[in-house]
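My structure is below; once you've seen it, I'll send some questions.
The complex is shown incomplete by one protein chain, all other protein chains being positioned as in the whole.
Letters A, B and C mark the chains as written, and numbering starts fresh at 1 in each.
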Amino acid sequence: MEYEISLATTMAISVLFALSLNLITGFCGQISLGHAAFLGVGAYTAGMLAKAGVPFLLTLPLAMLVAGALGVIVGFASLRVRADFLAITTMGVGFLFVGIVRQQDALGGEMGISAIPDSGMSKLVFMLFAVAMAAAAALLSAYVRRCWMGRVFSAIAEDEDTVRVMGIDVPRFKLTAFALGTALAGLAGALYAQHLKFIAPDSFGFIESITVLSMVVVGGIGSVIGVTVSAAVLSVLPSWFQVIGTYKLLVYGGLLFLMMRFSPGGMAALVKRIFHPDRWGAK
Amino acid sequence: MSAQMSPLLSVGAVTVQFDGVTAISDVSFDVNQGELLGLIGPNGAGKTTMLRVITGVVRQTSGSVRLEGRSLEGLPTHLRIRRGLALSQQIVRPFRDMSVIDNVALAAGADKTVSPVKALLHTGRERELKIGRDLLSRLGIERHADESPQIQPMGILKRLELARALALAPKLLLLDEPLAGLNSKEARLLADTITEINRSGTTVVMIEHNLGEVLRICHRLVVLDNGEKIAEGEPEAVMNNATVRAAYLGSGAAAATQATAGDQHAEA
Amino acid sequence: MNHKKLAVAVTAALAMQFGVPAWAEVKIGINVPLTGFAAADGKSALDGAKLAVADANAKGGINGEKIELVIYDDQASPKEAAPAATKLIEKDKVVAGVSGSYSASTRAAAPLFQAAKVPYVVAYSIHPDVTLAGNYVFRTATMGEVQGRAGAKLSSTLGKKNVVLITLKNDFGQALAAGYKEAAPKFGVKIINEYEYGIRDRQFGALISKVKSDNPELIYASGYYFTAGPLVNQLRAAGITVPVIGQEGYDSEKFIEIAGAASEGTLVTTSLDRDSDSPVTQAFLKEFRAATNAGADMVAASTFTATSIAIEGLKKTGGKGGEALRKAIETGTFSTPIGKLTFNDLHEVNKDVQVQIVKGKAFHRHSVISDPVLLAPPTKAK
Partner (left out) sequence: MLFVELIAQGLIQGSIYALIALGLTLVYGLLRILHVAHAAFFTLGGYIGVMVANQTGSLAAAIVAAMIIAGIGGILVFRLCYQPILHQPPFVPLIASIGLYIAAEELFRIIFGPSGLSYKYAFLQDQVVLFGFLRFKLAEIAVMLGSAVIIGVLSLLQTRTRIGVACQATVSDPQMAESFGISLQKVGDINFFVGSALAAFAGVMVSVLNNMVEPTMGSVPSYKALAIIVLGGLGSVRGTLAAALVLGVVESFGTIYLGHYLDRNAIAFAFLILVLMWRPQGLFART
């Protein structure tokens, strides 16, 4: 069972992480190519605290707090630049994070941190805990979608200038999206550190940021169910693909491309098209 | 209009320069409560820039803008809107991912979108939907309420744009070429609707090239040319003003052909 | 879930490759980076491991039972290594594990093997934490710090005092630099400057201009053949003629191919001595060339060694894993292509460091650094 438990834990953490980006990119339309930095901030915060003797459950809110605070700072950058400029700026933030952590001996530098103290939970309980966190994030996402904040987010995603002339404080809403999304990424990072017990700068680099963005886009940007399913599947795909061994990344890249080429709305749109072929529009 | 009545909007000696080029030079005018004011002038006269100064998208180099006697200096766009302005944009920009009614309801929910926390804590929108439906029926497009804006013709979209602005319950409605892109019949109908909105208590400032309709419905005109105010007053008097005629006729041939071409385009 | 099917498929694929009957019983698991940036080393490592298994099977396997190698790609990433290790332990029920991968992935996998009490022999990952995971983890590589110290000694043997360090910015390079800096004062070697570069860098123009202005007597540059090849080539092209000392990361024919004529005279501290008179080493070099049509490098030799040690241990226990195998490896002495190996109480090896020099487009013996005190790996006490 341990293998399945471990896979389920990985899935849950990926779902949580993907949903956190979905809040920023899917709901609020602010594309981020550096989201893994916040996973890293959460992981490092929780890892360092755990090593300092802080109990596991207490490391979680602190990881969220630190990641969320940094998220707001990056959010301020998002106020200054837009669209493709924002994409590249966030990418830069990701590289900067990795570059800075590499040089910090206090954070283990290039070597990373290993032997992170155990949470005290059994593997099964920890898995259930991670699943519960992911479920909570999914519920929160579904709620945000339904409340006024979600409506403002999707309007900002489409045309923020128009939202502004509707008297809405666009910067504050954007910052809120960044704060929420990055705090959740921090939570995912704390769970990640606890799950692998080892973290190093390269685990939070550009590739990880691209991976999580792919999960969101393949799931169907903005769709809570779509993103949940795609994050769960894509996170364990490499493990399943062991059978095709050396071809697995080729298949992964190919699938990503084909999905965008033939179903740009992601899996959510694909499913809708199959079951309601006559309805127009994806939303 | 009596001099004692304090103006709703007061533009005082506004100058705007971009990289040393003067777009607006020392322009002042007032908009009185209940008025329907036309802001006209040839292309490039600075009308849209003036509107942007009022909404805070563009910052003036000098001068002041006051709403109900309070300066709008330093306020970002959204706070100016919350003070009582509303803008209907020249190029219609509905949210295409929302239905027509959702577009209007979002604007009507201004008190719930005032802060992220408030927005997070509220889900219901019965009141906003009702306001939305009322506005749509007032503008005569309620039968399209649940459709997507993506499939609507320009005439409907112009009215949707107007409905969304009205949903903010503004004290002053700013219209940027509301009639552009409509054929003469549609333009006439929409101009009537604007008159009606004005009669029911909303002060309106309108930029418009369709002089026929402007002269028909506006109470007063302010004429800009090359960034300067060249005339102000009752429509008829303004149009008889020699400077105004020169401004329009100077580029007259071009303006006239352009207007015709525009009409043909709209009808095609 | 079709893990069963999957395992069967892997087994079948391997069986075909090695001509092993599908009812093989003794399973050894290996995690190697077959995709991603470390794929080249992963391929070498896997070739080495396969050769060790094929050798053993040709000699009758373990008590007549064939050995099966279960291979998982870990992309040199901890995130992929953890599920791979769990799967090897739990689904494939391997009796022993081998790491043919880098430090990051090995560090994620080691605690899992430790927790499951499956002996795990690590080939060439050099991070100190690996063996700290517990007493089921063994390492055949000379640790980075130790190799760094050997480098400092070599510098002084060459009579050079003023050295510039060019350090690869990853755990491998950092560990080497730390060892070098620690030992340098003992040998009167002065580090006049240190520069760092990233694993993706191939263009060193700016860095070399600066090195030139430092005017050092020797350059100690850490890296892998794919960074060291361009680096040495560009150093020489810039007219810098002082000796360059590299380490086992350079230890590949590819280094000579890439650096071309500029590679002549480059010294590397490594574990594989091509000119060794040990029959084990020579047999390995010959067999490896026959099997892969390429020359063996340090990664291949180390992974061959690690796999062989697991197999030797299993021979002693009659195919039993767990504590019996741990004890067998702990107490054994192993003749390997990289020398006679025994493990200390932290399960590190104590061995001489081989210095090879590029001469006539091939690695040849330059000298051997034999200094048990200087080259002592850490123990439990430390």
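Quick notes
Heads up, the rule we're going with is that a residue touches a chain if its C-beta (ideal position, glycine included) is under 8 Å from a C-beta of that chain, and two chains touch if they have at least 3 such contacts.
In this text, all values refer to a predicted model and were calculated from it rather than measured experimentally.
Within the whole complex, touches from the chain that is not shown fall on A, C. For the chain missing from the display, the contacting residue among A:16, A:31 or A:137 is A:31, taking the whole complex into account. Of C:66, C:254, C:315 or C:366, it is C:254 that touches the chain left out of the display.
Where chain C meets the chain that is not shown, the touching residues are 35, 37, 39-40, 42-44, 169, 194-198, 200-203, 205-210, 212-213, 226, 229-230, 233-234, 237-239, 252, 254, 257-261.
By the touch definition given at the top, chain A reaches the unshown chain through residues 25, 31, 77, 80-85, 87-89, 91-93, 95-96, 98-100, 102-103, 206, 210, 213-214, 217-218, 221, 246-247, 249-250, 252-261, 264.
Going forward, only the chains that are shown with their structure count from here on.
Taken pairwise by the contact criterion, the protein chains link up end to end in a single open path, with no chain closing the loop.
Closest chain to the protein centre (all Cα atoms averaged), using per-chain Cα means: A. Set against the C-alpha centre of chain B, every other chain centre is closer than that of C.
We define each chain's centre as the mean of its Cα atoms; on that basis chain A and chain B are separated by 42 Å. Interface residues of chain B facing chain A in the complex, by the touch rule stated above, are 55, 76-79, 81-82, 86-87, 89, 93, 95-98, 102, 106-107, 109-110, 112-116, 118-123, 125, 148, 150, 164, 168. Residues 1-4, 6-7, 10, 102, 109-112, 114-115, 195-200, 202-203, 236, 238-240, 242-243, 245-246, 248-249 of chain A are the ones touching chain C in the complex.
The residues of chain A lying in touch with chain B in their complex are 143-144, 146-149, 151-152, 154-155, 158-159, 161-162, 164-170, 172-173, 176, 280-281, 283.
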